[in-house]
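The next block holds one structure in the form of structure tokens; read it before the comments.
Apart from one protein chain that is not included, each protein chain of the complex appears where it belongs.
Per-chain residue numbering starts at 1, and chain names A and B are given in the order in which the chains are listed.
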Amino acid sequence: MKQKKLVNYSKFGYIFAIPFILAFLIFTLYPVCYTLLIGFTNHEGAIPPKLEILKDPLENFKYLFQKRPSGQMSYFLLGLITTARIWVINFIPQLGLGLLLSAWFTDNRVKVKGQGFYKVVFYLPNIITAATCAILFRTLFGYPIGPINDILKSLHILKEPYNFLLKKSPTRAIVEFIQCWQWYGSTMITLIAAVIGINPEIFEAAEIDGANRIQKFFRITIPSIRPVMLFTLVTSLIGGLSMFDIPMLLAQGGPDNATQTVAIYIYNQSFRKPYKYNRSAAASIILFIIIVGCSCLLFYLMRDKEAAKLEKLKKAEMKRNRLMARGA
Amino acid sequence: MKKIIASVLCFTMCAAMFAGCSSSDSTTTTAAGGNGGETTTEAAKSDPTTSEVQIGTGSIEIVVYAMSDEVPGMIEEFFKRNPDLADKYTINATVSNNDNQAYETKLNAALTAGGDLAPDLYVAEADYILPYTQGEFADFAAPYSSFIDDVDGKIKAADIAGYTVELGTNKGGDLVALCYQCTGGAFIYRRSIAKEVFGSDDQATVEAAIGAGTQSWDKFFEAAEALKAKGYAIVSGLGDVWNVCEKAAATPWVVDGKLNIDPMRMEYLDIAKKLIDGDYCNKTDAWQEAWYADMKDQSERKVFGWYGPAWLINYVIAKQAVDEATGFGDYAVCVPNVGFWWGGSWLLANKAAIENADKKDVIAKIVEWITLDCTENGLLYAWANGQISAAKDTVSSGTVMKMSDGSMDFLGGQNPFEIFVQATSYASAKCKCEYDSTLNGTWQEQAKQYAMGEKDKDAALNEFKDVAANAGITVE
Partner (left out) sequence: MATNTTALASSKQKDSIIFKTVIYIVCTILAILSIAPFLVMLINSTRSTAQIMAHAVSFIPGKELGNNIKLLKTKKTFNALRGMKNSFIISASVTVLAVYFSSLTAYAIYTYDWKLKKAFFSLVMGIMMLPGTVTMIGFYRACYQFHLVNNRLMLILPAIASPMMVFFMRQYLEGALSLEIVESARIDGANEFRTFNTIVLPIMKPAMATQAIFAFVGSWNNYFLPMILLNKQESYTMPIMVALLNGDIYKTEFGCIYLGLSMTALPLIIVYLLLSKYIVSGVALGSVKG
């Protein structure tokens, strides 16, 4: 009923959305299309020649997956795997910590004091510039002199200073640690909000039935907050896929490409000699497809389920009506 | 509680900032009292709130890109000497270090983007001069002859070092860049350590100990062993030796589009391994804090010496070893075991700026004054005699070098110019190519991985070849 009254005003819907649409067209859609185009062209070199589609338009894409001369997997694929690896290893403890802390902080039998303080402190690293954190950790893990080496030496864990940033796994571990350290607070707060949103009567009923803490957590809490967990997962995944600042500033993607994420690969290919804009555009497109896939998943997960059901019913009914009309 | 913490922090920060502003008045005196190397830096900051160099008050803006404040400092001096020009022009300098190729990236972007913000004058270092003179950015560089008269005659008169001209000449044979320094290298050692380990601190003793001029590393490692026994490191890190091996090579990384690894550079892998396995160095990375700390005498194990040209003494070591406690006066220079050169900054002018009648004249004057004026009024003379930066440097002009006295208190009164001029004979452009910036970094990284025992030699070589192939070089 309400909507019918508004019909006259519908043009304002368009008018008010115009700035958004314009900005979107200019600053997002155009660059995306342009990137797509560049991926198929000869656009490379410090001063690129006139844009021309390559004879083999997929050349750049093929290069991305071609093995290196030494027979190892291509730098792009390695970058994808590295990115995925860093993300997975950072996300598991991040979600685990988030879940654990959210369960503790919402436990109505054990009232944890100082919750506000803990929340504020846990979220603190998230607010600090990633670039600052990366340089800070680079200095903390400094070799041969640095606070971490200093502490480990005075605790007699190490005899000699250890060059963390020279070795692949430790460097990757540091990147993973920083990512996790920056984000678990955010995950925790999100999950706490979700747990609080669960109908308390469910918990009360479970308690009356004699469920213990662990049972409640696995049988009630986790199933109820599953959508929020998925939301966290997908947003974190998309953020993780475009990870750049920390691995770049901590170790320049090194040592030996151990922390070269796809984003760093794209940057290095286009802003370093021999300035392969086309190659990095092709890489961007593949990343784009992966991210859009993730976004669609997110969209699907977050759609209004009830509304979608109604819509489906409506459509089915209309279809039936039409069929009946035809049949008649 | 949080608010209290916040306000305390807030107060600290404000206090820090005020302290910063008020203390700037006293900085000049501190710098003068120290080694004096910072005078230009300090003087450039008349306004404590701006850090980029703003020189001149005129309406026409000259955009300068540089990887250090050396050239902006020179232009400032030029304007000081020519106040009429300072009223007409303003220098707007962007200074960025080249850590992780940051400066190159910025300069390339600014050059290709063009427009008002394009650099009019720009500086490139030895490691990446070729892309700007002969490579993909060569088209931006204006030939010196297009704005300076009789360039060839002036080069002859000044007796400019051959390799600086060679690297500054484009494929068409036009000179587009010149270096004001001459960067032949020497071995810079600590007198006190030489006395303790080799019995004497004089040049000949140390030269004999490290095998000066032998073009081999055998004596060097013997000396390293002797030093190690007394608790010293012969050099600070692998990077120090790399500079020697890189420039001692007879061939560049890329010959006819194909990857080429010079034997000297190949040998660096073994030298690096030996330095680490034998524990002869402090394992520092050049230009990082620990490396500087070695110069400040702050690390557990003192370092005997450094491979470097004159600028390494004046702008790097002397800035760390500022008093007797940290080694001021305790240094001396001798001929290195392997001849090499390192660094140098070339000055280029943008074609677009030369086409602009408003800018052409002043750019011509600045460039000529910095690179070609071999009189006592020119920059070269001032630079060699420490008139501008209070530090004496070897300059590209042989004529000027003959007129100058290089003795320094920092070296205990020694005059190193003779050794550095002699070292110029090793300086050649033959080992350079356009890919140096990328490949030198990768080679050092791989050598380090190999030396530190992270991978074997084949793996290091393969990785290096992969990177070269990815950069578009043919690899066999």
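Methods note: a residue touches a chain if its C-beta (ideal position, glycine included) is under 8 Å from a C-beta of that chain, and two chains touch if they have at least 3 such contacts.
For clarity, every value in this text was computed on a predicted model and none was experimentally measured.
Taking every chain of the complex into account, the omitted one touches A, B. Of the options A:Phe61, A:Phe91, A:Phe122 or A:Phe203, the residue whose C-beta touches the omitted chain is A:Phe122.
One chain is missing from the display, and on chain B it is touched by residues 2-3, 5-6, 9-10, 12-13, 16-17, 19-20, 23-24, 27, 30, 38, 41-42, 45, 48-53, 67-69, 92-100, 102, 106, 109-110, 112-115, 117, 287-289, 292-293, 296, 298-299, 315-316, 319-320. Residue positions on chain A in contact with the hidden chain: 2-3, 5-7, 9-17, 19-24, 26-28, 30-38, 43, 97, 100-101, 104, 109-110, 112, 114, 116-125, 127-133, 135-140, 142, 145-147, 149-151, 181, 185-186, 189-190, 192-194, 197, 227-228, 230-232, 234-235, 238-239, 241-242, 244-245, 249, 262-263, 266-267, 270-271, 277, 280-281, 284-285, 287-288, 291-292, 294-296, 298-299, 301-302, in rising order.
In this text, only the chains that are shown with their structure count from here on.
As a whole-number value, the distance joining the C-alpha centres of chain A and chain B reads 42 Å.
Taken together, the chain A residues at the contact with chain B in this complex read 45-47, 68-70, 72, 75, 120, 139, 142-145, 163, 166-168, 252, 254-256, 271-275. Those residues of chain B whose C-beta lies close enough to touch chain A in the complex are 2, 100-101, 105, 108-109, 112, 131, 136-137, 139, 282-284, 288-290, 293, 299, 434-435, 437-438, 445-446, 448-449, 452, 454-455, 462-463, 465-466, 469-472, 475.
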